[in-house]
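As you look at this complex, bear in mind that one protein chain is not there, while each of the others sits in place.
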Amino acid sequence: MMRNALARIGAATLALAMTTTALAACSPSEGSESGDPTTITMLVLGDKPTNGRLEAMLDKLNERLEAEANADLELFYVEWADWQTQYNTQLLSGDDSIDLITTATDWLFAWENAEKGAFLPLSEEMLQENAPRTWEQVNADGHWDLTKLDDGQIYFIPEDNYTQYTNHGFFYRGDWAAEAGIPDGTITKFEQFTTYFEWVKEHQKDAYPWDIAGANDAALTGYLQGHTDGQTIQQISAGNYFPFQTTEADPYTVTSWYMEGDELLQAAELAKKWNDIGVWREDALNYDGDTREEFYAGLSGADQHHTQTFVTQIVDNMTKKQPGSDPKFFYWGQENGNVFKDILTHGAMAVNATSKHPEKALEVYDIVRNDEEAYKLLNFGIEGTDYVVTDDGELAYPDGYDSSTDALGSNFWAGRMDDFELDKVTDAPNKGEIYADLDAVAKEYPYSTLIVNKDMIDPTLAAMGGVLSEYLPQLQYGKFDDPAAAIEEMRQKLRDAGYEDARESIQSDMDAWASERGLK
Amino acid sequence: MSHVVAAKGPRKVRADRSDYLLRGSSYLTVTAFAAFCALPFILIVSASFSSESAIMREGFGLLPKDFTFAAYEYIFRAPRQIIGSYVVTVVMTVAGTSLGLFIIAMTGYALQRKDFPFRNQISFFIYFTTLFSAGLAPTYIWISRYLGLRGNYLAVFLPLLMTPWLIILMKNFMRTVPYEIVESGKVDGAGDFRIFFRLVLPMMKPALATIGLFLALGYWNEWYLSSLYLGSTVEFKPLQYHLYNIINTANALRNSVAGSNVSITELPSNTLKMASAVVATGPIVLLYPFVQKYFVSGITVGAVKG
Partner (left out) sequence: MVMQASVATPPRVGQHEIVRTRRRKTLLGRIVQHRVLLLMCLPAIAFFVVFSYAPMPGAWIAFTNFNYRDGIFGSPFVGLRNFEFLIKSGQLWLLTKNTILYNVAFIVLGNILQIALAIMLNEIRSKYFKKISQAVMFLPYFISVVLIGVIAFNLLNYDTGALNALIEQTGGDPIKIYSIAGAWPIIIVLFQLWQSTGYGSIVYFAAIMGIDNSLFEAAAIDGASAWQRIRYIILPSLKPTFIILLLFALGGIMQGNFGLFWNLVGNNAALFQTTDIIETSVYRMIISQNNFTSSTAVGLYQSLFGFAAVMLCNWIVRRINEDYALF
């Protein structure tokens, strides 16, 4: 009875609903007759600027693009609040007004999205024809292999000609380290931070030795990287963690530094020692403050992020806000040389699978990546108003420029080129040395082309993520009375969650990959 | 209803005392609870006028430390944005509340009419949607791909028009309308809609005020749908979403690899979060007394009936 009635009501209202849908679906599509420039929309990450500078720049850039390719460029912003969800739902929407999509294999799910069909496979002919300069350069460097799925197709274009180091480490103060009795005020081993922290605790009453907020596994990872030859496989995350490694000594055997060896326990015991000293707030896990500002304000003895942050922000800010503080950087793996160069797909550009103008999109990308004038407009803005070049050839800002309100915000992070980049006046003076030192020791990430099939192990990875999120934060902050017992418990739970199955599955992908390349 | 009969028993003696006792304890309890509610808000207001460094050092207090307008200056330094957000939210709230209230009242009325044979089926049809929902991804695909509402204020406006809970609540309120009213209307030759519009609605002011308030709060507090369907596509974000963005940007960046590319030095912190709460809450709290009038002085059902 009821079902009948429902069915009838349903039929009546469905008709109504369908009319609405049909109407909504028939929104007029923009015409692109020859003559009118085609608008290419590029998805970038960041908060949409509202100061008008972006529009002014785009007007100029588009003059050039119209002349060169009869196209206009527009930017579409995925904003920072909830950016992971935002980014993924944007792809889920199948929005065909987006043509170019900023992606990355380590933080923007490039492989997952390529496998799920969000990106258009790019044929060699298509690239050669529409993005010849890009094709040429990436091909000459032999980097197209970094962007292929196991079907052999290219899915995105790597930002492979742009040097940056996003290897993590501690920022600390050379002046305090020297006073703490560390030779030259330069820390060269992870354990020396104990001395440094103890000194800060003792002599700088206003400061936490290392004020830190929220979940962070830096201390554990930092120790593990410096005390093992473990090489983290960046393709496989479980929750917020990366639990699978190989070793340099045995590079084709998948293992995990959370599961094997004594180093995790040593790291946890050191963390416990730090916690007992009072290196961080008792409730650091729940703390939500801006710890970098605290470092700048002299309220924290250390801060933790990567080289890029150090050379572009820390040195400049500390020099201005804490004169004489002599900011220094200790990176993970510094003591044993276990440090990696950035993968070349930390930034990459894909073409939307539903784009209506994929060829034109590639054409536009080729111009903004390779044409110096277009490149500088897009990345730096209009010379004179958005930036100036000093007599030394460094990039500086005009008088009265306030970076918190006047930033251009074009956020093109998927095709920057060393050739066109300028040093900034705010960069660390020893930036060159830092890079040269890293260039000398840093290893290439060996598994850039490894493709791990996660379909079958996804449930296990999620479950492992659950276990790790329960234990690692507490190990990191030294909150277990008996770290050894806690680690044993965690390992058992990880095994119960299916660690061994996942490891074997990844191992077989690794074997296939290694034998295909004649490595094993 | 035999309880009521019992209440009529002759127990006059203690009536006054119990009344005063109840009234007295009501004042006390309500004052205490109101203070409990207000205290954190006072912390918020005072923090919003404090300097960031004072907060960092000493935490929150009941009075501002190093009094400053800095946080408000940050929020209002692009006044065009925030004014636009206010306008969007006010328009949506007013239009959505009126339209939603009308539809909800109409439906609630029809569903409580005992002589309406489909009322149970329709009630269940509506209630079922609270038990089973498609989930985020399917709903998102449906609204963005098939209805094409992405980047359209309608994607936020329409889904908030009504909820099963409000319809059933309205239906329940409408039950207090005596059937005699309907019958008297019918005798006078009025149609069902006319009875509803002319006779029933004017009696339902407390119900309309209550449900209207809930609808208005729903629109005013909304940020989730905006984050899903609007994102950066509209020039003016609804107010709460605009503020949500301000609040969450710093958090999002600090905890992400994305930080590798961005400067987070200039991003807002504690005082700014607090100031945005004040900015978002202020106007609707001022609106509240106007609605409240209907709870207090609205003609109750009994009065009409008597």
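We call the chains A and B, going by the order they appear; numbering starts again at 1 in every chain.
The working rule: a residue touches a chain if its C-beta (ideal position, glycine included) is under 8 Å from a C-beta of that chain, and two chains touch if they have at least 3 such contacts.
The structure displayed is predicted, hence computed values, not measured ones.
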item: Interface partners of the hidden chain - shown chains only, full complex considered; value: A, B
item: Listed residues A:K60, A:H143, A:K356 or A:K493, member touching the removed chain; value: A:K493
item: Among B:S98, B:T129 or B:S184, residue touching the chain not depicted; value: B:T129
item: Residue among B:V91, B:V234 or B:A277 that touches the chain left out of view; value: B:A277
item: In chain B, positions touching the absent partner; value: 1, 3-4, 6-15, 18-19, 21-23, 25-27, 29-31, 33-34, 36-38, 40-41, 43-44, 58-60, 103-104, 106-107, 109-118, 120, 122-127, 129-139, 141-143, 146-147, 158-159, 161-162, 164-165, 167-169, 172-173, 175-176, 178-180, 183, 191-193, 196, 206-207, 209-210, 213-214, 217, 221, 240, 243-244, 247-248, 251, 270, 273-274, 277, 280-281, 284-285, 288-289, 292, 295-296, 298, 300-303, 305-306
item: Contacts of chain A with the absent chain, listed as residue ranges; value: 4-5, 8-10, 13-14, 16-17, 20, 84, 88, 91-92, 94, 109, 112-113, 115-118, 214-215, 237, 239-240, 281-283, 285-288, 353, 455, 458-463, 465-467, 469-471, 473-474, 479, 493, 496-498
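Here is the rule we use: only the chains that are shown with their structure count from here on.
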item: Computed distance of Cα centres, chain B from chain A, in Å; value: 39
item: Residues on chain B engaged by chain A in the complex (per definition of touch); value: 52-53, 56-57, 77-78, 80-81, 118, 120-122, 124-125, 137, 140-141, 144-150, 227-228, 231-233, 244-245, 247-267, 269-270
item: Residues of chain A defined as touching chain B within the complex; value: 2, 5-6, 9, 20-21, 24-25, 27, 45-48, 50-51, 76-86, 89-90, 92-95, 106-107, 164, 166, 213-215, 288-290, 292-294, 296-297, 299, 305-306, 308-309, 312-313, 317, 346-347, 403-405, 411, 413
